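Excluded from the complex is one protein chain; the other protein chains are retained at their positions.
== subunit A ==
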């Protein structure tokens, strides 16, 4: 028969001798709702979030930390002066699965399509459980500072950026003001 009990005692003895020491006996009685690993991990990620002055969060329901909105207001680059918002939805499989992130406005950006899908490697093919929410928000911020023509999700915008940087900048300005580019209307995001 398995001697798991004596193993534990042995292990504790070893720990105690190097100063560690396990806590006392757990209380008996009925057990209550446990804190799940996914929730605890999100809590940790949130308490380490460094938003700086250009980002803030909004929680529609503070008791549900798996779902929130991130606002980004770039203070430099071509998208300076805009306010962009993203929904974050975290599944119970976090951090095995990446958070689901979507831009709420229709914007003109080579790496964000008209439905708000974001092409950011760590949100999909390069996600790893060691990455955290901070890595994701840094990645999103970076997309506004350095839009990337080689990973296009909005092909027209990427083509504009590649062929005519100045024209692309003008398009960004007018799209941010709520104007249209090549007949496609965009949401006003300028503040």
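Worth a mention:
Methods note: a residue touches a chain if its C-beta (ideal position, glycine included) is under 8 Å from a C-beta of that chain, and two chains touch if they have at least 3 such contacts; residues count from 1.
Methods note: contacts and distances are computed from a predicted model.
According to UniProt, the chain absent from the figure is "NEDD8-activating enzyme E1 catalytic subunit", selected among "Geranylgeranyl transferase type-2 subunit beta", "NEDD8-activating enzyme E1 catalytic subunit", "PRELI/MSF1 domain-containing protein" or "Vps72/YL1 C-terminal domain-containing protein". Residue-wise, the contact with the chain that is not shown comes from A:39, picked out of A:39, A:54, A:67 or A:87. The missing chain lies against subunit A, touching residues 1-5, 7-8, 11, 22-41, 43-44, 46-49, 51, 56-59, 62-63, 65, 92-93, 95-97, 111, 113-115, 117-119, 121, 124-125, 127-130, 151-153, 155, 158.
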